[in-house]
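Shown here: the complex without one of its protein chains, the others still in place.
Let's turn to chain A:
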Amino acid sequence: MKRFFVLLVLLGVLLTSFTFAAKTKITYWQYFYETKKITIDQLIKEFEKQNPDIEVEHVTFPYANYNQKVASSIPAGVGPDVINLYYGWIPKYVTSGYLIPLPEEDFSKEYLQSQFFSFVSKGIEFNGKYYALPIAVRSLALFWNKKLFEQAGLDPEKPPTTLQELVEYAKRLTVYDKKGNIVQEGLTMQPSGQGHHWIREVLVRQFGGVPYTSDSRTVLYDKTGAGSDVLKFYTDLITVDKVGYPGFMNDDVTAFKAQKAAMTIDGSFRIGTLNKIKGLEWGVAELPSYMGVKSNFASFWANGITTNATQDPKKLEAAVKFIKFLSSPESMKLWLKNVGELPANPELAKEYYDDPVYGAFLRGLEYAHATFFVDESAQRQVMMDAVDKVVLKGISPEVAWREAAEEEQKVLDNFWSSIQ
């Protein structure tokens, strides 16, 4: 009897170890954001149901030490097989030998072009190869406060549609005290927030320029189109029209939340924050056009395959399947519903064009550009400094704009020289 039991247990152990061995386990890493974590967990369950031979381990960690965590995991050999990263970090991760290109047979050019907005393939390309796929994307739009529109005698359902209107509305919406201090901003002016994206990818293009060469190695915004007129337009809103200034009520988001700013340009990721504010009646519209030109800035987090996964062909195959699954229209739908981020698939996006909240962002994706950042914080600093030079130091927009281009060129040169 005893012997029988021992045999039974042994058999059980053997059987379970056999089934475990047959399963391929991959590890997925992303930073912790509650709805994202829950949604990924849900998606993993579905994925494992479709692929019973694959097991996905989901690991999250705080956003604050994302890169440190990743960096320390490599030497320790505990890194992920599939990793979620900001598209702007792709060059760095690739040159560090961390990411491998998406296998071409699974992710062909046709697949990318048919399944994703055009800016996506540009954002994930590095030296002619593609490295990661997004589940969802983010874009910019104009948020406006309906109550403040009413108070200023404007139609609360009619946001400005052109830059001229934007300026005109902003002036009417700005409120000053007796001493001339702004007590309510007409339009937030915060280059350190989304403002620098608006200048770089939207205003530059609307003023007839191009921000960078197509290989992203050379700054062009000072040499093309109306050049420094872009900076002049932006800083005039601060110094001449006085509709707002950087740092009013600390930052643009706080000012808009506190109903002290009538209009702001912000990203789709702000929807959740604004929904939570009681008594704030806001609308959202496509970014104002200028001379018939529409433009937008889009960004995204994407899933890439690490060198870890190449140790075992089965792992690589599972990773490919998992990334494809995460970027499928079904996953995107769930993502929009749970997380509130926009689908990266144009066909799917069209279904939501009439949505009062997401519509404006999604329509913006059609003509959006994703800046190829080599060092986003340094490149943002360049734009912040350009605005500060004009506003605080009284330097002419021509000089400030030229210096900005030189500074940013240095950042780009620094990066490209380090990888050759």
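Throughout what follows, contacts are C-beta pairs under 8 Å (C-beta built on N, C-alpha and C of every residue); 3 or more make two chains touch, one makes a residue touch a chain; residues count from 1.
By definition in this document, contacts and distances are computed from a predicted model.
UniProt records the chain missing from this view under the protein name "ABC transporter permease", selected from "Cbb3-type cytochrome oxidase assembly protein CcoS", "ABC transporter permease", "Tll0287-like domain-containing protein" or "2-oxoisovalerate dehydrogenase subunit alpha". Checked against the hidden chain, the listed residues A:F248, A:W282, A:F361 or A:W401 yield one contact partner: A:F248. When you scan A:S192, A:T218, A:Q259 or A:S328 for touch with the missing chain, the hit is A:S192.
Touch with the chain omitted from the figure is made, among A:I38, A:A71 or A:M291, by A:A71. Considering the full assembly, A:S418 is the residue among A:Q42, A:Q113, A:T310 or A:S418 that touches the omitted chain.
In the complete complex, the residue from A:T95, A:T162, A:Q259 or A:Q409 that touches the missing chain is A:T95. If you put the missing chain back, the residues of chain A touching it would be 67-68, 70-71, 74-75, 92-93, 95-98, 177, 179, 181-183, 192, 245-251, 375, 377-378, 380-381, 384-385, 388-389, 392-393, 418.
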